[in-house]
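Heads up, one of the protein chains got dropped from this complex, but the rest are sitting where they should.
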Amino acid sequence: MFDALINGLLLVLQWKAFSLMMVGMGLGFVVGLLPGIGGAATLALMLPFIFKMSPAEAFAFLLGMHSVAATTGDITSILFGVPGEAISAATVVDGYPMAKNGEAGRALGAALMSSLMGALIGALVLALAIPIVRPLVLSFGSPELLMLALMGIACITSLSGLGARGQIRGFAMGFLGLLLSTIGQERQSGALRFDMGLMYLWDGLDLVPVLVGIFAIPEIIDLAVRGTAIAGERQPENLQAGVVEGIKDTFRHFWLVVRCSAVGVFIGILPGAGGGVAQWVAYAHAVQSAKDAKDRERFGKGDIRGVLGPGAANNSKEGGELIPTVAFGVPGGGAMGILLGGFLIMGLTPGPDMLTKHLALTFSMVWTLAIANIITVLLCLALLGHLAKLTYIRGGLIIPFVLFLVFVGSYTANGQIADLIVTFIFGSLGYLMVLFGWPRPPFVLGFVLGKLVETYLFISVSRYGFSWLSHPVVLVLIFLTGLVIAYPFIQERRSRKREGVGAT
Amino acid sequence: MRRMWVVSLLVSFLMIPLVASPARSQTNFYEGKTVTLIIGAKGAGSLIAATQIVAHHLGKYIPGKPTVIVQEMPGAAHLLATNNVFNVAKPDGLTILASNPNVAVAQLAKVEQVRFDVRKFHWLGSTGADGVALSIRTDLPYKNFEDIRKANQDLIVGTTGPGSNAHDFPLLLKEFAGAKFKLVSGYPSNGDVMLALQRKEADVWAALATTIKLAVDQGVVRAIVRGRVATPGFENLPVDEDLATSSLGKAIMGIKAAPLAIGRAFAVPPATSADRVATLREAFAKVIKDPEFLAEGKKAKIDFNYISAEQVLKDFTALLNQTPEVLKEMGKYIKLEG
Partner (left out) sequence: MQLKLRSLFSLSLMVVAAYAAITAWRWSFKTSLFPLATGIPLFVLAAAQLILELFGRDETTSGPAVELELSTHVDPALARTRVAGILTWIAGFILLVFLVGFPIAVPVFIFSFLMLQSRVGWGLSLSLTAVAWLCFYGLFQWLLNLPFEEGFIQSLLGI
């Protein structure tokens, strides 16, 4: 295996493969910046180009593009509050407030550094996991995946406001997300649900227009209301120093970053566990790591940990997602599905062969992930200071550009005008939610995980009756889920006790 | 005052496309143009891969050597794309539908959203049919279909949902050939079903023959039954239609088999002029013989065989010609794929 590791590195360092990787990275950089146009859509467009390439070159190109897009997606999230990749939304929650506080440089530095760490940890785990990956993935059947999805949903408690009313609203939004995920054709019977007679809704609401709308539009409306630059009336600070500060923050919270990377990898590994939620779970974890209720309140207002967690998870999950894709041919996410198409064109079959005969090629993918991210971060660090300056430009100048990018981005999801209308509707909904204090993250969790929960629930019951409840891994996960749900309440009680003791 | 200036500038800008319509040149229409192959699917899959390979080489055989690109237009099980090319796309020979012939079944079942007639498209030909195969895990003791009929407990069939080959093929075998199956549906993709097989969560899996062949080669499953179209390696398997115990069953299986026999067919809108249609048909016939084209197909493990436009139209017409009894019953077993 060790020589496969070295051979993999040599494959990437070949002149042609390396330059193709750089080209892919350049594309990924730009594409990642553009809201909504994410990995999947552009990867699909790049497929025709790989015909003439060798497998190593093709994957260096595709993966170079894809892994960089994940990193730069955080940039627009922080600067404009617009998710660069539809699933990058979690970085918006604390990243954008930081930009509004004039700390854009710091947030960008932190996001980039944590992305790099996440990518490296993801690549490392991928490399180490290769021997055990098959038994690992095989031990997670439909019941186990169901529990994981439920555990993701349980994070809602951490992402809702404190207090009874906060939880009521949080769970209500979670249920709304779950309800809206049922729109479309039901998998079991093919029956159409809530399609309102529109063919557009046959396949359900598409993730991209909904997420881009619900996160980007309220921010834009707020910007229009304020009438100032994103960073308010401030004078530009020393942005380069901010960036360095952000990098230092990554190391100050090193273990948080490592834990969130682990979360990202783990969620990415499990097929169909909805890679999109990885960063939300990481975010919830970061919130849980707050020392007490007072500390928790800083989240959502510009706490650096809220940027570090999702930033790391976003990239580590890329490494994780490669595992089921390469080892089993089961796409770990939308973009991975396209990658599988690349496999087909190259004449490769994902499966045990990739872990034995073509192990060097698999390792070359790992190396691409690592190297592409390192280079990107190094290059970006120089640019970051200048990018952060954008937050000081007058809102009136920025808004039309951001709108143009937002809508083109959501249009490319399906190429229909209806996408724009969906963006507008959910944008307005998002604005009302923010106005009246109904949290958006639980909605996202419900919406993304809804289909998975329903699918795996029905398969589990259909296949095992109710005996699956006693499977060992399931029991462990039930316990963990309970823990996740109860955590904020336990925390609150503990802090109240402490305050009580302190008062006397 | 300022507003007036802005508005008048905008209006004049808007007039530009109206005024600057390019003059159509009669000689070499395709030169410098882009031909778009519209496909009603998204992501990966052998249909998309095959269309990509066609797009890669088709331009060479169209006079003027236009660029050929693939545009994904997913939605409603290929109905969206089919509707679009039939009604909306300009009939100038620049838009070609990379169809999934299952849409003809939707037309047969009088699905409300169908706004086309497959017989009215100008078919350009097909790049080859694909077969379906049903397979079972290698570690199970059942060696052939008779064993499955006589099994003492239901075998678990993992499927992706009604409308897919994974679902309908075993369903028809269960209803009309006495197979002891229990269908567990909802797996997100074929890859997930294969994973379920390896976890012993499912026992049986049906899919396109090319897909099953890959799994057979890996030793995960053995193939038991095939559909009407014979594919290399599976020729000797029993055909589902032969195993049906009633003529109704046979007819319904035939309805499912027909689109697969038509395979990856391409079409242009009904109003396209005859000479453009002829040019494209010729290009198709030639590209299938192109050695580079075939090499790429081989690499992707896709079998390319030429099926002429006339044959495609004939097959579609036959498919749409069913007895009322069959039409009544098929609704129970045939749904559209989600």
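As written, the chain order gives the labels A and B, with residue 1 at the start of each chain.
What we mean here is this: contacts are C-beta pairs under 8 Å (C-beta built on N, C-alpha and C of every residue); 3 or more make two chains touch, one makes a residue touch a chain.
Worth saying up front: this structure is predicted, and the values here are computed from it rather than measured.
Among the chains on display, the ones the left-out chain touches in the entire complex are A, B.
Only one of the listed residues, A:63, A:137 or A:217, touches the absent chain: A:217.
When the full complex is taken into account, the listed residue touching the unshown chain is A:193, out of A:193, A:357 or A:386. From the set A:226, A:386 or A:493, the residue in touch with the chain omitted from the display is A:226, counting the whole complex.
What chain B contributes to its contact with the hidden chain is residues 2-3, 6, 9-10, 13-14, 17-18, 21, 36, 69, 71, 88.
Residue-level contact of chain A with the missing chain is found at 27, 30, 34, 42, 45, 81, 92-93, 96-97, 158-163, 165-166, 168-172, 175-176, 178-179, 182, 186, 188-189, 191, 193-194, 217-222, 224-227, 283, 287, 296-301, 306, 394, 396-397, 399-401, 403-404, 407-408, 411-412, 415-417, 420-421, 424, 427-428, 431-432, 434-441, 446, 450, 454, 458.
The criterion applied here is as follows: only the chains that are shown with their structure count from here on.
On the side of chain A, the complex with chain B involves touching residues 40, 44, 47-48, 51, 137-139, 141-142, 184-190, 199-200, 202-203, 271-272, 324, 328-331, 334, 337-342, 344-347, 349, 351-353, 414-416, 454-455, 458-459, 462-463. Chain contact summary for the complex, chain B toward chain A: residues 42-46, 48-49, 52-53, 55-56, 69-77, 79-80, 113, 156, 160-163, 184-189, 191-192, 194-196, 198-199, 201-202, 214, 217-218, 296, 298-301, 335-338.
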